[in-house]
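Note that one protein chain of the assembly has been removed; the remaining protein chains are unaltered in position.
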Amino acid sequence: MAQQYEIPVGAQHISLLEPLHFKFTTENEKIVHTDANVYYVHRGIEKACCTKFKFRQVSFVVGRVCGLCSISHTTAYSQVAEKLLKIEIPKRAKYLRMLVIELDRIHSHLLCLSHVAENSGFEALFMKTMQYREFSMELLEAICGNRIQYDFSIVGGVARDLKPEVANQVLRRLDHFMPQLEELADIFRNNWTLSLKNKGVGAISRETALRLNVVGPFARAAGLAVDVRNETEDLLPWKEAGFEMVTETSGDVYARNMVRIRELYVSISIIRNIINGLPETPIVTETKAFPDGEAVVRLEAPRGELFYYAKGNKTQVLERLKIKAPTFSNVAAMVEAFRGNEYGSAPAIIASYDPCLSCTAR
Amino acid sequence: MKLATYRKKSPWILHYNAGGCNGCDIEILACLAPKYDIERFGMINTGNPKQSDILLVTGPVTKRSRERLVEIYAQMPEPKVVVACGACASTGGVFRGMYNCEGGVDQFIPVDVYVCGCGTRPEQIIDGVVQALAILEQKNKDMEASVRLNTQPIAEDEQLNRRHVAASITPTPTV
Partner (left out) sequence: MNKIATSLDTVQEDIGRFYDPEQHHFMVMNAVDLGQQLEIQWFFSHYAPPYDTTTFFALASPDATIPSIRSIVASAWVAEAELVDLMDIRIEGSEKGFVLEPDFDSGPLRKNK
């Protein structure tokens, strides 16, 4: 047996956006074992949501669980609260929620791709991707009024309507973005240097993905066709808006990049369909009821399935709120997928998981 | 000294997330990207506390990150400037009073610039960092000034002076 070394990465590291600690046990260059510590950013949001805040305020608090997918959190919470209140929201509100979720997915996926490029050592591609990503931030600002914390979904509907000029601007900017996306897709697909760091690295098989209950692009890259958008139609009509499932088979970093790139095309077509067929209805349902009973909601955030459980007790304050974020499901597989890879590839693998520790730890 | 000149022109920044929601972190990343391009001020993001001059902190400081935060701060060489990015780093923001949060970076390390907003905009971050540059320069001057020792020597006081009291040390001639 070769000599084993322990290499810590984190909590503060250039390749990490968030505090996350991995302890790699390596033999020569190969990683044989990994320990992860993912709870650096545990703040106690679940408790505060059931004690400090009223149920209408909670939708703004849960947005602060994660800045990258705040719209997914606020929407999932609003949906679960609407289930407890037993109200149905107008169709236009549903479409506007989907619109913002898809725009958010574009910016989140582009951020992840740029981060993979940076951690693979391809600084120029990082800059290029970040440059192209700015259009989605500007559009989100035009629609919601803020660049990252949108506070767009509220209990009963959405907070703002979409102005026709903004809708036109979205379509125009998307047309402008298409050739840029082609360029990025070409680099991520065909660049030889990048492929050395990405192809065959950090792979997991479909069986492992099933066994460890992986979700999101991580699972879809391994050939497991799971996507909440493919499932229910009653909360948000994804299929009506033109959703298509994207899967790859090899399960490595390259496949995860490809899944993200191809999902961008799907998101863009969904956004176009939504804007072209936006129904004319009010945007909120008013109610004076109080939440009662139990409900669960699942929603596809950029990183996978987001799960909310809520229990109400006919008062302003909820009895219990449980948030399960996508990365939480992937922690077990994240630790597995390092095994057998070189230590030098670890940063690229970490970035390709697209981990969101704020979501996981709450 | 040469180093001081260069530090003024191109400070290196270090970024640490002490428990925020990532929102401000991706805005810091956006600052490094071509649209806002903080590199035109000569700044570059490093991952090494021992080479950095400006520490950008986000988040309300959770119980598990507090020791790491202080450790990182302690490892940075003087002079150093701390910029608290975002409402939650400045005061605790929406997380104030939650059981695992301490509420603000300034509970643990001295903060020089507070940047408001939840999430803060890249323009605000750049503004904060440019203000930090001025503070860095000032701190630099203060540090050099203390080396030159321009304080006045202590004036004559009432204390006994050994030289006046004790006998002279010139050896007495032997008979």
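The first chain written gets the first letter, and so on, giving A and B; residue counts start at 1 in each chain.
Following the convention adopted for this analysis, contacts are C-beta pairs under 8 Å (C-beta built on N, C-alpha and C of every residue); 3 or more make two chains touch, one makes a residue touch a chain.
Treat the numbers as computed from the prediction; the structure is a model and nothing was measured.
A.B. asks: Just to verify: which one of A:240, A:319 or A:342 makes contact with the chain not shown?
C.D. replies: In the complete complex, the chain left out is touched by residue A:319.
A.B. asks: From the list A:60, A:77 or A:307, which touches the chain that is not on show?
C.D. replies: A:307
A.B. asks: Considering the whole complex, which of A:33, A:47 or A:173 touches the chain not shown?
C.D. replies: Looking across A:33, A:47 or A:173, the contact with the absent chain belongs to A:47.
A.B. asks: Looking beyond the chains shown, say which of A:120, A:136, A:198 or A:329 touches the absent one.
C.D. replies: In the complete complex, the chain left out is touched by residue A:329.
A.B. asks: Quickly run down the residues of subunit B that touch the omitted chain.
C.D. replies: Listed in rising order, the touching residues are 63-64, 99-100.
A.B. asks: Where does subunit A touch the missing chain, residue by residue?
C.D. replies: Answer for subunit A: residues 39, 42, 44, 46-47, 210-213, 215, 226, 231-232, 294-296, 298, 305, 307, 309, 311, 319-320, 322, 324, 328-329, 331-333, 361 touch the chain left out.
Convention: only the chains that are shown with their structure count from here on.
A.B. asks: Any idea how many Å lie between the Cα centroids of subunit A and subunit B?
C.D. replies: Result: the chain centres lie 35 Å from each other.
A.B. asks: In the complex of these two chains, what residues of subunit A are touching subunit B?
C.D. replies: 11-15, 17-19, 39-45, 47-48, 52, 60-61, 64-68, 70, 111, 114, 127, 130-131, 133-134, 137, 146-149, 356, 358
A.B. asks: In their shared complex, at which residues does subunit B touch subunit A?
C.D. replies: Touch residues, subunit B against subunit A: 14, 16-27, 29-30, 32-35, 45-49, 59-60, 62-65, 68, 72, 88, 93-95, 97-101, 118-119, 121-122.
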